[in-house]
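One protein chain omitted, others in place.
Chain nomenclature is as follows: A and B, assigned in order of appearance, with residue numbering initiated at 1 for each chain independently.
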Amino acid sequence: MHALRKHIHPGWLIIAPLLVLVIALYLGPILNILWLSVTDPEPGFGNYAKLGESDALIRILWTTVRICIITTLFSVTLGYSIAYAMVHCHQRQKNYMLTLLLVSFWISILVRTFSWLMLLGRNGLVNVALEDIGLIAEPIAFMRNELGVLIGMIHYMIPYAVLPLLVSMQSIDQRVMNASRNLGATGAQTFWRIYLPLTTPGVVASTLLVFILSLGFYVTPAVLGGGKVLMVAEYISVQLLVTLKWGTAAMLAACMLFGVLAMLWIMSRFMKLSTVFGGAAR
Amino acid sequence: MKIGLFSQFNRVGAWVLLLFLVTPALIAIPVSLTPKRFLSMPQGELSLRHFQKLFTSEEWLSSFFQSGVIAVSTSVLATALGTICAIGLWRVSSRYSELVRAFLLLPLIIPQIISAMAFYRLWIPLGLLDSYAGLILAHTILAAPMVLITVSASLATFDPKLEQASKNLGASNWTTMRRVILPSIKPGVFAGAIFAFILSWDEIVVTLFISKFNVYTLPRRMWNGIRENTDPTVAAAAVVLIAITFISFMLFAILSRRNASNSAS
Partner (left out) sequence: MQDKQFMKEMLTESAHAYKAGRMDRRTFLALCGASGVALNAVMAGDAKAAADHVVMWNWGGQSEECHGSAIGDAFTASTGKGLKFDTSGPLEGKIKEMVESGNVTADVADADLFNAVSLGPTGHLEPIDYSVVSKDKTLPGYALEYGVSVILYGYAFVYDTEAFGDNPPENWADFFDTTNFPGMRSLYKWANGSLEAALMADGVAGDALYPLDMDRALAKIKSIKDSSLYWGSGSEAHSMCVNGEVTMGMIWQNRGRNIENDTNGRYKLVNNQAMAMPGAYIVPKGNPAGAAVMQFIATAQEVPAQLALLECLGMTPSNPAAFGEIPEDQQDYAITSAKNIDKIVYNDPDWWGKNGGDAVNAFLDAIS
């Protein structure tokens, strides 16, 4: 504390603009709304107590966490594969791949959900084709259930997973890999023990981004889940806009916030932050 | 570069995945040509009416323009603020800066509907409701955490000794940042800029709350009338955007090849 008072690192000067913006224009009203969790409809922890009484809320939270974890796992893994391929090929191929990646960004959710239903719905292209060939008798239920939600979400998230990984992979010095091979390591060993750890910052950034974005998803799950896959972001929206149970909404949002912060704290216990976020020489 | 078997296998897999990624885009093309007034595959008949509507309707063009302006502004502002903030956090690297880093993720973690209400409440006394500035500020706050994440990832592999060397050679902080750090973290900055742009371009929840009449972005127009059915103009818009992306990349590829051959000769 004394050191801080005596000498404030000049780095804080450039941290300040964004920090001040968020504190001035965002923090206040957000706390105001989250405060509703202990004041609406009556002062107290009644809303939080509902988590213990209502088995539905726990189910919704669990569905959300489960789907987000699966989505993150698949998105980051598949994203890693794409990023690895992009980094290890010629510039022209890489440009094509990048174009395809960016093209998928442009498609609005309305078009995406429609495309999935068109492709994988009960009377969709895939089912009709499989039935015509004779491989199946009844259409496979890809959509309007949790599988549909996962397909839709993973598809949406892969580009978000790829870019941070690309960022990290591009800065890896190829000579380190060569050195490892020269010293006798196999390809697999080099990958697992040299390459993967070097890409940790990218993996962490990618995982964090995809997981947090997935938590907030609700249009895709609502449509592709056939209304049966209820995730917490949608539930919060319903409480705010339809049922007017603002206290419940605020409580669930606060839970999400605490959950993510807890996750970050646990991460910081297991990983040296300097390997994840780097650090200036002190 | 020796290409191992695994690497080849992975590359094939990556192409398959990329095709999986663009499948909805491919489907958007026939859908945009449907003669019906709801999203559907054309069965026999093709119609350009949705493209016609897109290019001749003043409202759709104005929405395109508004979304473009807001998204570009958001991207520039969020990238600028997010990048220097990430560099600052990287420089300070203390317990406090890590807390600040976690804190700055707040706009990303909070569900968008709650952010929407928060902005609504504050924007009224500030007079920012239903204005370009209000929307750009709100989107910037929402997008900056993404820039922070990607630029931090870039900085993680930036050797701090390079910065030290630069300073030792007499460069000021600003020169060091501009000529040593920024060029090395370009990938992170670009990734962040893209994310910020897309967030603003697609954003509907907050926009519905804080814009009424003056600002009518593309997502609002796309979601208009969703109670009845989805207007296929949405698919036409998607096809136009995809075409623009392809053309831009082709131009970029041609230009860079020309530059390469120029510098070679």
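The criterion applied here is as follows: a contact is a pair of C-beta atoms (placed from the backbone, for glycine too) under 8 Å apart; a residue touches a chain by one contact, two chains touch by 3 or more.
All figures in this text were calculated on a predicted structure; none of them were measured in a lab.
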Hidden partner chain, touching residue among B:8, B:57, B:175 or B:224: B:224
Footprint left on chain A by the chain that the document does not show: 54, 56, 59-60, 63, 114, 117-118, 121-124, 144, 222-223, 226-230, 235, 238-246
Residues of chain B in contact with the chain not shown: 36, 38-40, 117, 120-121, 124-130, 208-209, 211-214, 220, 224-230
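The rule is simple: only the chains that are shown with their structure count from here on.
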Complex contacts: residues of chain B adjacent to chain A: 1, 3-4, 6-7, 10-11, 13-15, 17-25, 27-28, 31, 39, 41, 81-82, 84-85, 87-94, 96-98, 100-115, 117-119, 121-122, 137, 140-141, 144, 146, 148-150, 152-158, 160-161, 163-164, 173, 184, 187-188, 191, 194-195, 198, 202, 219, 222-223, 226, 230, 234-235, 237-238, 241-242, 245-246, 249, 252-253
Contact footprint of chain B on chain A as seen in their complex: 4, 9-19, 21-22, 25-30, 32-34, 78, 81-82, 84-86, 88-89, 92, 95, 97-112, 114-116, 118-119, 155, 158-160, 163-164, 166-168, 170-172, 174, 187-188, 198, 201-202, 204-206, 208-209, 212-213, 215-216, 232-233, 236-237, 240-241, 249-250, 253, 256-257, 260-261, 264, 268, 273-282
